[in-house]
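A single protein chain has been omitted from the complex, and every remaining protein chain is retained in its original position.
After this line comes chain A, so read on.
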Amino acid sequence: MVLVSGMAVLAGCGGGGSGSSVPALPPSPLSGVISIEANSRVDQDTMNQLGLEGAQVATGTQALPASFVLAGYVSGAAGTYPSASAQCQPFAYAEDAVDEYSVPLAAGETLVLESFGSCLADPELELVVEGAGPLSASVNAGPARYTLTAGDSTEYRVTVRNTGNAPARYILAKSVAFGAEGMAFDWPRYRFIEGEAVVALADDDTVRAAMATPAAEKARALGAGEWLMTMPGNRVRSAQAGPVAEDTLNWIRELRATPGVLSATPNYVVSSQQTGTPVSEPLYTRQWHYDLINGPAAWQLAPGGGAGVNVAVLDSGLLRLPSGAWHPDLDSNVQSRPAYDFVDNDTIPADPGSSVGGDVFHGTHVAGTVAAVVNDAGSGGVAYGAGLVPVRVLGEGGTGSSADLIAAINWLVAGSGGQPYADVVNMSLGGLPRIQDLEDAIAKGVGKGMVFVAAAGNAATSTLSYPAASPNVLAVSAVDGGGQLAGYSNFGSWIDLAAPGGDASRDGNLDGAGDVVWSTSGERDGGVSIAGYRGLQGTSMASPHVAGVLALMKARDPAMNYDKVRVWLQGGQMTDGQARRNDTLGWGVLDAARAVSAAGSGFADTILSASPALVSLSNEGEQSVSVELSVFGDGNVSNLSLGDMPAWIDVTGCQSAPPCALQVTLIKDQLTPDEPARGSIVVNYQVDGASADPLSIPVIGQLVSDEQARNAGRHFVLLVNTEPNEDNLYMAESQVTLDAENGVYSFRFENDDGEEPQQLREVRPGDYYLVAGSDLDGDGIICQPGEACAEYPITGLREVITIEEGQSLSDIRLTTGFSRPTISAASPDILPRPGFQGYQLRAPETQTGPADNRIRMTQ
């Protein structure tokens, strides 16, 4: 190859793949198909188009679907990439300062623009959504994000503008996968009882005052300072008889503005067991740890989620927003409960983050596992209805003093009016030696009916770690997604039971992701706390699972105390351990359903339980799923029948008594393409001849319909040398160029005919990497950030492919897309590629260069 001068043009050659209709083609040494990741789209005027002679910048608006990942090219000026840079090849680039799109947007949806610049520079790009100001994106400044907070659900004109002169590649994307991984999934709106509200009041005087006024007619105590109130009949303003939804909501808004009212919420209708539990929260699909402890069945048995029980979290405090509210997924369970900060000696146990070592928000994470609110956002806690008593004993860097811990426990035990401030105390901390004052404080609490639980510690030893090793504290070791002891977890004769603590280095439940525990967290941005969610691992994460279950148990049995818990534990009624103990898992792995049932006032509930608790179907994922139905309890379950279910699924099976399996199959033609649908399968059944509350299994269905429309831009399929050159570029030896046809690229190389020069698509025997990708900025290199890339057999895990004389490799399959594999616990095989620049295209041998001295990169 000879580069004649500093400019080159990517001249199109059309498809050129194996789609030829010429009969009796000679055998190809290498052929196959490259499929394209769902929702991939490409800008209509990248350098692939603009490089064509006489090409003009597109002036029209490009329409995009509801979900897409689009790669594009913008440049404020035309020019030539500098030849001096190893990362650049001296090819021409065209001016195309603005790309315009038409994007369907609904309130709450987010559009992301990420710029990757080019080998020349990192110009500033602007994302302008119709009706909003410009947002800046560059490699240095990071991506621009636009969320439609309010407004009509319609098509919006979206402009990507390059404010500089240098070219830039970019990704513009809108997907339900953004945000908190599926939070855009919109569950049905909860129904509520018209004319009723659940109201939390500040104190007894306020209750009396509120009841004496016409603000509310009747009140029934629900415990923990909450009251069920009824709207006065004269508040109904609508023409219809009786209260209607809007009147109820107006009344609740007024209640909230009433002095002394801490909170007022509609009295939501619990239409089935699974609605309004952590199963219906957006992050549930990541929370393998709840299934591991049999959480969904426990929530059927304890539908209040531990309401009326207070759990103290002795930790680093909670994330507090500038507004003064706690983390929004914790706030309503914290409000009106006692709180104290023993580090700063005040009544506001806010976690300020760490000045050194980054912000962990450990206490926020732990508290979320105990009792995050079920509110259609984020995640729910094990005891999602319980009250949280935040007590800060860990300060800078997650460390603290035993003196503060002892003072905190004494404060909790003393409580108010002879009642301790908390029923259950979680201590996700450790490392202390035995301290008599600490033992005494805990013993006093146990004497008052409190139950203490603590993290066993992460030192992977059997050395005693207090407070967990205290005889009056439940010591919790940690297991991974497969129920095996986590590699870091402490063990020994002092372990009482095990719970999920996660292990990022393992995928014990084979769900394709590292086994970390997901819960509430946050970050600090410019000194301001921002709520968020995070996956962490440690016995710190195991302990609050137990604390949450203890709260569910306490709600069932108000007389529960440490002695009763030990009896249940050693009788195998709280775990899967069947009353056998070992030094790693103690009495076994926590089973929330068994534990709640044990605390069920002496009678055994019988319920039907589903596994998995949530079904997700897609034409590109699992189209049919088997759901195991099993009986929990000693009653006789009979007369199973299917109730309501969405029209887009078919459910068969379970003709006999459980345990049995339902087969849930997606009916694709009943779904609207590209609109995720949600619904529930309702299973009616009887227990000992009497109707039981039906089992409801949430189902998500999605029909990805864009197979034909997918386009990741013109693709260059290369056989490259297995060693890079001095510029860290892998050079192509053979090359075919393809456009997407019906959503795929079909490629075919030819045998070398021995004649010089070797044609681009001709292959000589040897060892190569087989790669493919787009070159949207026309710099002669594919697979740069912002460009599509495919490697054989798996992107990120390329393997040498050997071409042998006279042999044919056919039906080779690759997948191309704009995303890249990342190094994570879920993909430990992926290695970093420091210095990787991409794959360099091969220009044709040109006997006579074009008159304008340009290289034509054609076939």
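Just so it is clear, a residue touches a chain if its C-beta (ideal position, glycine included) is under 8 Å from a C-beta of that chain, and two chains touch if they have at least 3 such contacts; residues count from 1.
Methods note: contacts and distances are computed from a predicted model.
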Listed names "Xylose ABC transporter ATP-binding protein", "Multisubunit sodium/proton antiporter MrpD subunit", "Diguanylate cyclase" or "PrcB C-terminal domain-containing protein", with the criterion being the UniProt name of the chain not displayed: "PrcB C-terminal domain-containing protein"
Sole residue of A:K174, A:R320, A:H362 or A:K554 that reaches the chain not shown, by the stated touch rule: A:H362
Contacting the left-out chain in the complete assembly, out of A:S31, A:Q62, A:Q300 or A:T539: A:T539
Option touching the unshown chain, where A:P65, A:G449 or A:P785 are the choices: A:P785
Identified contact with the non-displayed chain, of A:L432, A:V453 or A:L485: A:L432
Omitted-chain contact residue, chosen from A:G151, A:G397, A:G643 or A:P673: A:G397
Absent-chain interface as seen on chain A, which is shown: 116-117, 139-142, 315-316, 354, 356-360, 362, 365, 393-394, 397-402, 405, 428-433, 455-460, 488, 504-505, 514, 516, 523, 525, 534-541, 543, 785, 822-826, 832-836
